[in-house]
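Pasting a structure here, questions to come.
Removed: one protein chain of the complex. Kept in place: all other protein chains.
Each chain gets a letter, A and B, in the order it is written, and its residues are counted from 1.
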Amino acid sequence: MSNRETTIAPETTRSRREFLRKGVVTAIAAPMAVSALASCTEGTAQKTATASDSDHSGGSTAPHPSTPAAAAVDPRARSDQMDAMHEKGIKAFPAKTEGKGNQLLAPRIVNGVKVFDITCKAVQWEVEVGKKVEAWTYNGVVPGPQIRVTEGDRIRMIVKNELPESTSVHFHGVEMPNAMDGVPFITQPPIKPGETFTYEFVVPNAGSHMYHSHHNAAKQVGMGMLGAFIVAPKRPRAIEKVDVDYVMILNDGFHGYTLNGKGFPATEPVVAKIGQKARIRFMNEGMMIHPMHLHGMHMTVIDKDGWAQPAPWKCDTLNIAPGERWDVIVHCNNPGTWAFHCHILPHAESEHGMFGMVTALVVQP
Amino acid sequence: MSNRETTIAPETTRSRREFLRKGVVTAIAAPMAVSALASCTEGTAQKTATASDSDHSGGSTAPHPSTPAAAAVDPRARSDQMDAMHEKGIKAFPAKTEGKGNQLLAPRIVNGVKVFDITCKAVQWEVEVGKKVEAWTYNGVVPGPQIRVTEGDRIRMIVKNELPESTSVHFHGVEMPNAMDGVPFITQPPIKPGETFTYEFVVPNAGSHMYHSHHNAAKQVGMGMLGAFIVAPKRPRAIEKVDVDYVMILNDGFHGYTLNGKGFPATEPVVAKIGQKARIRFMNEGMMIHPMHLHGMHMTVIDKDGWAQPAPWKCDTLNIAPGERWDVIVHCNNPGTWAFHCHILPHAESEHGMFGMVTALVVQP
Partner (left out) sequence: MSNRETTIAPETTRSRREFLRKGVVTAIAAPMAVSALASCTEGTAQKTATASDSDHSGGSTAPHPSTPAAAAVDPRARSDQMDAMHEKGIKAFPAKTEGKGNQLLAPRIVNGVKVFDITCKAVQWEVEVGKKVEAWTYNGVVPGPQIRVTEGDRIRMIVKNELPESTSVHFHGVEMPNAMDGVPFITQPPIKPGETFTYEFVVPNAGSHMYHSHHNAAKQVGMGMLGAFIVAPKRPRAIEKVDVDYVMILNDGFHGYTLNGKGFPATEPVVAKIGQKARIRFMNEGMMIHPMHLHGMHMTVIDKDGWAQPAPWKCDTLNIAPGERWDVIVHCNNPGTWAFHCHILPHAESEHGMFGMVTALVVQP
């Protein structure tokens, strides 16, 4: 690539240095961003050496104005302000917020039964930095605790309802005995405020499943009453032997566009080392499709709703509809920080920068 | 499961009895609901014996108020009122309404040709109990009559237009001679009000197809001018030998969210006996995707748009886009009444209970 180096203009080098400096400053406030982004920023410095400044439009005298007034009269100033907002969002990633959902919940073991205690309750949930919303939750987090069991396990989930309205839990994808299916007035009475209901069953089928409310669910699931219910097979396939196993729950309810209960830049990056294999388990708990697009590498689709596809197949954009789960394998062979987002662009970016259903796959060298 | 029995609280037993009693009362008004739901309700009584009452929040003195005024001041009363609305909907299922679409239309045989007489006309259509809407129909029903023919048959459809505007019929998925394709001004003149047009052709390809208006179709199909056109293959595959063959047409037009022209609880359950195989032929005649989710059992996808998939594959939530047809096989091996609904939850449930794109698969013991 030696022929490219000759095109470097001095201005570009300077502006990239400024870019890097800002990156470091921002990183102080968001330490995790450093590890994720600083290396790729430096990588950028070494590799994108072909940028070149030229005739700045309008001969702006105030290229980096700090006041809205300046922006109102100068198109270039307005453009720079927009860029600054975009940069601020990126540099804040992954932004710290209060509360983290989708964390593994270890069961109590009672007479060989894996027991999970779940309390339905309302909390204030910080979906983005400084933006708190009312959430209806399992154990105070969105998504609810991640549950991992194995095919053939006997499990018991004791659900206490501290919400102001009735609820129920449906184990979406699990081929239940009917009485445990969680549909009020078909398989059980609703769990009224203050009541407790116990679900108990032998887990019949492996796969990436979900548990969520099945009562007034358009509201209750939209408000946060959902979680991953992962069932490991007794005999995993060779393709399932991975280094990273990540659950990504998509939602678009009352809390806006979220990945695992947070909007960008408060989303969590997926992190792997070069050469590792990562399994991503997509689950859509929302009301809209979300075609998730991974930059830099393809995804190999192995499972749909917990069932193996007849043969794995590849893509870089996977359309995930409400209620669906798709499991993919990413061979992390391309180093860098890679955007990973819903490709319905208004779910991921506005004039104010990236937001909502955006994260990154960080492949560390 | 003996360890579970010990958790039964007396209150729960009582409230379940009340639940069952109500179920029976409701069932008198909706006999079919008895066969579908009563058994599962009893099943519930036997199996969900782990529910336990506990500290009722707020110590409400009016747990089951019957007046809106009470609900306005008491959260528990409001919750109970919501539950009552949900219960009422479920217990009414399958609710009787006037008119039933998607019923098999036997052809007249004229010189070896299967002749179908179709009249396009406006009617008042009872989409839910007591809710009549204007519908534009084939033979007065929504969906239009179900047509079943065999590959290689010569068929004739005589279409009389009694609507106030022109129309045409497109056989969606059938690989027609061009002149029979039903697109006004490309393959034929529109069928004007009062006119009759005859479609005639040898059926070239098997599969789950549709017939619908192709003139001002965003309106006409939305108003009900659609039906199933099923072409049996000359040599069925082994996997096609099923006990139940059910066509489920999804729509979201001017009549709201419907399955075969009705909104829940006026939708029709799919009924099978334990051990039977059911084929569901999904067809989307609407404007939105509908990811149909079956509880309790998975679906094995065999055909897309009437063409065999390279290999069958399994799922529990199948995303069906407008114009698509997907054929699945369900091995009905899990007894009970299983919710079966679009998983875009606002298409299936509101604060007032389930509605729209909801039905059940009833697996009878």
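Keep in mind that, in the parts below, a contact is a pair of C-beta atoms (placed from the backbone, for glycine too) under 8 Å apart; a residue touches a chain by one contact, two chains touch by 3 or more.
Keep in mind the model is a prediction, meaning the values are calculated, not measured.
Novice: Considering the complete complex, identify which of B:F116, B:F197, B:Y211 or B:W338 is in touch with the unshown chain.
Specialist: Touches the omitted chain: B:F197.
Novice: Tell me where the left-out chain touches chain B, residue by residue.
Specialist: Given the touch definition above, chain B has residues 110-111, 113, 156, 160, 162, 164-166, 170, 172-173, 175-181, 183-200, 205, 214-219, 221-222, 287-289, 304-307, 309-311, 319, 321-325 touching the missing chain.
Novice: Can you list where chain A touches the absent chain?
Specialist: 1, 3-4, 7, 15-16, 19, 37, 40, 43-44, 46-48, 50-58, 75-76, 78-80, 82-83, 86-87, 90-91, 289, 291, 293, 295-298, 310-317, 319, 334-339, 343-346, 348-351, 360
In the analysis below, only the chains that are shown with their structure count from here on.
Novice: What whole-Å value do you get for the distance between chain A and chain B if each is reduced to the mean of its CA atoms?
Specialist: Chain A and chain B have C-alpha centres separated by 34 Å.
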